[in-house]
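This report concerns only the one structure given below.
The other protein chains are all here in position, but one chain of the complex has been omitted.
So, subunit A:
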Amino acid sequence: MGPYDSAVSTGSTTSSPSSAAKPSEIDGLLAGAGYKVRSTELHQVAQRLERLETVMVNAPSEISQLASDVLHCNPSDIASWVDSMLVEFNPPVSIPSDLSDFSDLTYIDSVVSPAINQTVCNNSWVEHHTPQQQQQELTHQLTVVTAMEEDSGIRLVHMMMTCAESVQRGDLPLAGSLIEEMQALLTRVNTGCGIGKVARYFIDALSRRVFTPQALCPTGWSNENEILYHHFYEACPYLKFAHFTANQAILEAFDGHDCVHVVDFNLMHGLQWPALIQALALRPGGPPLLRLTGIGPPSPDGRDSLREIGLRLAELARSVNVRFAFRGVAASRLEDVKPWMLQVSPKEAVAINSIMQLHRLLGSGPTRVSAIETVLGWIRSLNPKIVTVVEQEANHNQSEFLDRFTEALYYYSTMFDSLEACSLQPEKAVAEIYIQREICNVLCCEGSARVERHEPLAKWRNRLGAAGFRPLNLGSNAFKQASMLLTLFSAEGYCVEEHEGCLTLGWHSRPLIAASAWQPIQDPVINHNNLL
């Protein structure tokens, strides 16, 4: 076998003469190029491409303009992409004339897009992965972007890895002495930026784990955390991207509905919602009745902080003539929320919005039923129009400490590197504390205290698929607007990418945060059973 006989590709084998291609097998060589085409459909896809070419030849000057206006979805699925192009170009579509009136309002572009685009998007064929493909996707990918030059930086990394390894082996004395050595080395390194800064935080985390394991990890959902969150929101575009992308998808899902209900799994200061309220206000045909249910921790000082935020949002809604109702649900943990608390009405279109919350449900106690399965189950029972999920694109839930440490080192190095581009103070400094809290939780906590159990998109796809959800594609519109948002607000180096209908935002080619949208697969047996 030569070096290139086993094609570097995901998915199943190419159709060979000796084995009949199973209907669900995709062409392995095209898979390696990033495309999913079933082996048995190659001829059909080729025919459609020919048709598309013929059609395009007949409309040469309009093509690029039409291409800009069309909503593209999931380019990996060539068959459906070609079909969506065919629908656009043949017969020619007349674009509604009122599009031009809203050209300066970014949200409206997506809502006013011709109905055709939406149906094309929602009908796109959904791939059901073969077990082999699932296995491939679960293979841990370790992405690294390096800009390190200093030798002492490299020495520090070397020592950190050795220290993490000894922690894993249980050799705490060795770990402890390494930590002391590293802290000495830190004094001779620039810890204000680059590898020095990252090292400082990771050595600190190692030190906590080794010397003060009994100290309580600061867990999320406290007042302090809201302030940290707000600064993180300002200092870098990750949360803005999350909110923006989720809002875009929710807006599209609510199209045509007069009563809509958004359930936010972590209200914080409600930063996500003013933009959605304003976009709904400008909807052609008028805004719907909007209900927002915000989940958050109970306030320690007796204030009803959820209600305060609700009141501020209500004021905003009133000022733009959107009928609005708010409900706060106080819970220390997401798994303590019961669906009846959300008071979802069967007549409403529901959107469930989870920004970096689902991973907190992945820790399992010895006898507890899996929290994630419970929550996904009741989400499904609410029959939402859309579930927007944003998660860190990282594998921080591995059981082996060294694996977690390595992954976290690469992930947060990249994130810190991106933060260098920020010049706002004190936002940048406080954002670092926010990130530090996360790092400590990933590395220092175990069991139910460890809530930062990030998992990559591939794993979430499997979980959500297994729980009865199908993906809704975030299309080229969301992509383009996310890219434009980045050029407006952020430094060069951030990149938005599309992966099978989901969008990721990363720094220098390493994705750091992933946004996706889902809908329950309709089960013919239990489709009337919406509420518990």
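Basically, a contact is a pair of C-beta atoms (placed from the backbone, for glycine too) under 8 Å apart; a residue touches a chain by one contact, two chains touch by 3 or more; residues count from 1.
Note that in this section contacts and distances are computed from a predicted model.
Hidden from the displayed complex is a chain whose UniProt protein name, among "Alpha/beta hydrolase fold-3 domain-containing protein", "Glutamyl-tRNA(Gln) amidotransferase subunit A, mitochondrial", "PCI domain-containing protein 2 homolog" or "Neuroguidin", is "Alpha/beta hydrolase fold-3 domain-containing protein".
Against the chain not shown here, subunit A presents residues 2-9, 14, 27, 29-30, 32-35, 37, 42-43, 45-46, 49-50, 52-54, 56-57, 60-61, 63-64, 67-68, 72, 75-76, 78, 82, 85, 139-148, 154, 157-158, 161, 402-403, 406, 410, 476, 479-480, 483-484, 492-493, 495-498, 508-511.
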